[in-house]
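Omission of a single protein chain aside, the complex is shown with its protein chains in their original locations.
Our next item is chain A:
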Amino acid sequence: MNGHVHIRRILVALDASGASQAALEAAAQLAEQMEAELLGLFVEDINLLRLAGLPFAREVGFPSARTRRLESEDMERALRAQAARAQQALAQAAERVRVRWSFRVARGMVAAELLAAAESADLVALGMTGMQVSPRLRLGATAQAVVSGATGAVLVVSQGVCLRSPVVALYDGSPASVQALELAARLLPDEEQRISVLVVADDPQQARRLEAEAAARLKKNGVQARFRLLAEADGASLRRAIQSETPGTLVLAAGMTALRDETIQELLEAGDCAVLLVRQEGAKKTKSRGKRSRPQGSSD
């Protein structure tokens, strides 16, 4: 059960939103720490292009509330401009942390394109929402699709959040949680590293065993951690336990028995920390998707 995770390629989903900018920053932070490469992807939403092609297409401006005719050419131009801005932001972020980067633009359904691209990456970083209208935080449809559909690790960041201490990880002995623990230990530079491990077990005895196990694993990485044992963990009490640790970065493993999808979504929507969701390698769901991507410029 030696689940050593290597993160070498980080895919960043770029759009014009603030959350996407935060995702880019977090990804760059992580890339620096892991010495990984940044792959930027801007998806030209096929839905928008189709909409613009419809004869009656109108756009209601926000917040001006002015209705405008939508034209295909205008839409193409707007998307190209967004892509250019995204590339510029990526270049700046990558050069600041001195990592390799590449950028490309794809056209298609956003979630599908992201999932397809994610297959060649070890981690997908994306904003929790796209451009927001409502002030309430909601996991966007795209993010939801990627979280549930991605085969690798997913880093979800909302606007104004970055990777920071304390790192809180959940551990229940499962292979995915082992990987999560390993990743949590290497997530931040040593001088900033503060880790809390929530050990989830069915009974106290098992909990103590798991704690010892986790401590040993962390020690190998030269990291000291605080432990907290959680005996009976339903979704709500787990969430409360996690939130009481006030995590800066939360590392979760998909597939933990105690961790249901709604709980994950609730934790994501709390929005006050970056959430790294780790999947056990080999548990990949294979999906075939048509690729309509074209490569763009790339650079070191």
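As a convention for this text, contacts are C-beta pairs under 8 Å (C-beta built on N, C-alpha and C of every residue); 3 or more make two chains touch, one makes a residue touch a chain; residues count from 1.
Just so we're on the same page, contacts and distances are computed from a predicted model.
J.: Of the options "ExbD/TolR family protein", "Tripartite tricarboxylate transporter TctB family protein", "ATP-binding cassette domain-containing protein" or "endopeptidase La", which is the UniProt protein name for the chain that has been left out of view?
T.: Options "ExbD/TolR family protein", "Tripartite tricarboxylate transporter TctB family protein", "ATP-binding cassette domain-containing protein" or "endopeptidase La" narrow down to "endopeptidase La" for the missing chain.
J.: Of A:Asn47, A:Gln88, A:Ser120 or A:Ser237, which one is in contact with the hidden chain?
T.: Of the listed residues, the one touching the omitted chain is A:Asn47.
J.: Tell me which stretches of chain A touch the chain missing from the display.
T.: 16, 46-48, 50-51, 53-65, 67-68, 70, 75, 78-79, 82, 109, 130-131, 133-136
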